[in-house]
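Shown here: the complex without one of its protein chains, the others still in place.
And now, chain A:
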Amino acid sequence: MSDNARDGAFDDWLDAVEDGEGYYVECENGHGWLPPRRVCPDCGSRDLTETPLAEAGEVATYTEVSVATPQFSADTPYVTAIVDYGPVRVTGLLRGVDPDEVEVGMPVGIEAGERETTGDRAVVFRPR
């Protein structure tokens, strides 16, 4: 997978996360989105601006995955979480915490990490 072409907006976004400058896109009505896009699906606005992601978000929901796809076989088991950053939520791998100790509402930071199985980059959350 790592010899694939760059996936434009996704890799640009992950580069920014890696540099500690993560962002999402937001319309003038405060609707936030990831992935970046040209139009707000909620209100149709095309005036979307890159807005910095907060330093930390809160775990909205999570799961410890025991049966994975082949692309995650060496990562298993792992925790996938959706993290709430206010106007936008982000999906990523939650690391650095025992799965039994993860809680909804737990504050986490975002960074770029690697998938163990393939070495592909991935969004990683860690407790703050």
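The working rule: a residue touches a chain if its C-beta (ideal position, glycine included) is under 8 Å from a C-beta of that chain, and two chains touch if they have at least 3 such contacts; residues count from 1.
Please note the rule applied: contacts and distances are computed from a predicted model.
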From "ABC transporter permease", "YeeE/YedE family protein", "Tryptophan synthase alpha chain" or "Thiolase domain-containing protein", the hidden chain's UniProt protein name: "Thiolase domain-containing protein"
Contact with the hidden chain (one of A:P41, A:G96 or A:G119): A:P41
Footprint left on chain A by the chain that the document does not show: 7, 10, 33-35, 41, 60-73, 75, 78, 80-82, 88-93, 99, 104, 115, 120-123
